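One structure, as structure tokens, below. Some questions next.
One chain of protein is taken out of this complex; the other chains stay put.
Think of it as A and B in the order they're written, each chain with its own count starting at 1.
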Amino acid sequence: MKPIESFEIPEPSKVNYINAQYGLKSWLLTKDHKRIALLYLGSITFFFFIGGLYAMMIRLELLTPPGDFMQSATYNKVFTQHGIIMIFFFLIPSIPATLGNFLIPMMIGAKDLAFPRINLLSWYIYMLGGVITIYALLAGGVDTGWTFYTPFSTTFSNTYVVAAGLGIFVNGFSSILTGLNFIVTVHTMRAPGMTWFRLPLFVWSLYATSLVMILGTPVIAITILLLAFERLAHVGIFDPALGGDPILFQHLFWFYSHPAVYIMVLPSMGVISELIANFSRKNIFGYSFVAFSSLAIAVFGFLVWGHHLFVTSQSVYAGMIFSFLSFAVAIPSAIKVFNWTATLYKSSISYDTPMLYALGFIGLFTVGGMTGLFLASLAVDVHLSDTYFVVAHFHYIMVGGALMGYLGGLHYWWPKISGRMYPEGWGRFSALVIFVGFNLTFLPQFVAGYLGMPRRYHAYPPEFQVFNVLSTAGASILGFGMLIPAIYFVWSMRYGKHAEANPWHLPGLEWRTQSPPPTENFAVTPIVTWEAYEFAPAEETEVVGKFRPEMERI
Amino acid sequence: MDATTEQLHGHRSLQHHFENMEQQREAGTLGMWVFLVTEIMFFGGMFLAYTLYRSAYPQAFASASNHLDITLGALNTGVLIFSSFTMAMAVYFTQTGKPRPQVICLVLTLLLGLTFLGIKAVEYHDKYNDHLIPGRLIPGRPFGPEVAQEGDHDPHKLHLLPGATVRQVELFYWIYFAMTGMHALHMIIGAGLLTFLLIFSLKGRFDPEYHSPVEVIGLYWHFVDIIWIFLFPLLYLLGRHLEHV
Partner (left out) sequence: MSEHIVSVRVYVTIFLLLLLGTGLTVAAAFVEFPGKLNTVVALTIAVTKATFVVLYFMHLRYSSRLVWVIVASALFWMAILFALTFSDYLTRGWISVGY
């Protein structure tokens, strides 16, 4: 059976979810998950550029050892705001709210998510949180670090801590509602025949991500609320001078914020599974291992937060437990990397833009993950804590990992989302520029940090300058590289080649409806009788020769 | 609606993206349970803070707890339990298609909920009068209860057990207001939801075929009751066995 030809894609109609209704109201009051995904795409891109501006300011300051570009107080605000915007308003919602919202109903064969109006509400809540946070930034900023450590944030900081905290608090509800929607949708709205083990791995990852959102976000919500009330009331709940405990704040803060990094990376891993399988025309090696490892990462991710408290007064025995668990959490991630590699082995790889991002992810995430093990070792962490080593580590995961997955996914599903193809040549070029720029930015930071350069300092000893210059040069290249897709995606919406229903010729359910999809996704509810990633062997399929005549097996 | 329309379009309350009422009901119930998980984790953070500070300052917490009004607290517990009962009965009457008793039970639940909030308001007012609002929450009226001296049995004065300080008592009140305040906020939201339920019930929107909102809001209401079931002993009953008043 040849899965690609056996499924009849209905005659594409001229009506799709984009042109089904016109007018601002039809977009701002939409219940269509696909339109909501686009609303998110716009806002998330906006916040990404704001966060990027702050990054640019950081890198400019750090070009020279003395603090000559900004005062230290300003610099404190810049890195704080870079962190807050990038983490809460870009990374956490990025893949779930855009690709997740768009694709989950399509991948399970449903007409929409379980709660479409709550989906729209979550976007409005995100925007409200964004507005409050932007108000905090414009009114004077916040300088406590995105970690809001007490008692500085409760007692000594003169900046807009409560406003920024409120923005993050409100934004958290957007996260919670998205996660809730996904969980209920995957449990109750799968099409007939779509069993759990026929689901695309992207859905498994987003399900695991949603578990983390549900269980973790409420804790940061209450933590920020307590912080805000403490700032107003001055009772001393987190202030040692008044009988309070600052470490309690850190425990509560990191109970969410560590799992939060898995909210950021799990969806990206889900995208990578899709890209690796589809662009090497092979079922993912060890599908169930990869599926279960997503759940394992979600669960284990909650057990390791104390590794952020190694150099505090946290008990060394608790430190040992958290260190051991932090090593353990690396295992399911490693399983994924091994399985992706095994998938690539003896497969039919095509080096399209999405695949370039996927391959980049595997390498960069591995570096990020391994350097995490350095930090998980108690004694080594004493040396590396609060240095640029930590900064480099998490940027390898967040940018080299999560962002690569996001960009890869955007490119891969762009024809489905917009009905247009992006220019492939520019796509590959920018992927390479981003890869080079990224490594030039963050690799020197590992060295600088190991040699002792502290983080969150706007001035540093001259011996670190060479690393910082390399890093800033890399950041410029990275910035340039990321502008290119921004431009050509917009360009493609008007001038890009029209995409057919299944431009990549793949078996996934989302490709079996027109591009862009109609509002109800499928004209008829599909009945699923095939497994995930059911590629016919190359010898049996004529399609390999048909749609890609110029590409032999590479 | 007539049988043909129902066959073609489903029950009038069936939303377009669901296949049938059963799927819609399942999704709604599951959604509320998942939401309650987030609420458990939300209150959990405060329970953690409570546990830590209580172990750190047991005498102060016992002294402060004894200073709360046990009668009002116990009364409120009874009121909330009763409201949980009437809420469960409201669901029962909706399931069995008895609209009048259903409405009566919803009204009772709402009234009991408002009673709870009223008693809470009385308690908060007493705290305000006794200068027990912590920190600088009320500008110009900092935390400053009158401490009872040896032998003084005035119930309005704070009786400190040996080892307790006023600073530590203030931490107790911080947690007391944070937890009961957050609980009260959830009750207010619940009261709002109940009002919606009442309005739709009076319009006859619910029947044995479709009453998911009644069930789902019932789940929320019971959860808020459960939080109070824990708050009452943890806040009000800590040191009664040490009371000498």
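Criterion: contacts are C-beta pairs under 8 Å (C-beta built on N, C-alpha and C of every residue); 3 or more make two chains touch, one makes a residue touch a chain.
Owing to the predicted nature of the structure, the values given are computational and were not obtained by experimental measurement.
Engineer: Of B:V34, B:A64 or B:L110, which residue touches the hidden chain?
Structural biologist: Answering carefully, the residue with contact to the hidden chain is B:V34.
Engineer: By the contact criterion defined above, which parts of chain B meet the unshown chain? Give residue numbers in ascending order.
Structural biologist: 22, 29-30, 33-34, 36-37, 40-41, 44-45, 47-48, 51-52, 55, 70, 74, 77-78, 81-82, 84-85, 87-89, 92, 95-96, 208-209, 215, 218-219, 222-223, 225-226, 229-230, 232-234, 237, 240-243
Engineer: If the missing chain were put back, which residues of chain A would it touch?
Structural biologist: 187, 215, 219, 247, 251, 255, 302-303, 305-306, 309, 313-318, 321-322
Criterion: only the chains that are shown with their structure count from here on.
Engineer: Would you mind writing out the residues of chain A in touch with chain B in their complex?
Structural biologist: Contact set of chain A toward chain B: 110-116, 176, 180-181, 183-185, 187-189, 214-219, 221-223, 226, 229, 232-237, 242-245, 248, 251-252, 255, 525.
Engineer: Within their complex, state which residues of chain B touch chain A.
Structural biologist: Interface residues on chain B, with respect to chain A: 16-19, 23, 26-27, 30-31, 34-35, 37-39, 41-46, 48-49, 52-53, 56-57, 134-137, 143, 167-168, 170-171, 174-175, 178.
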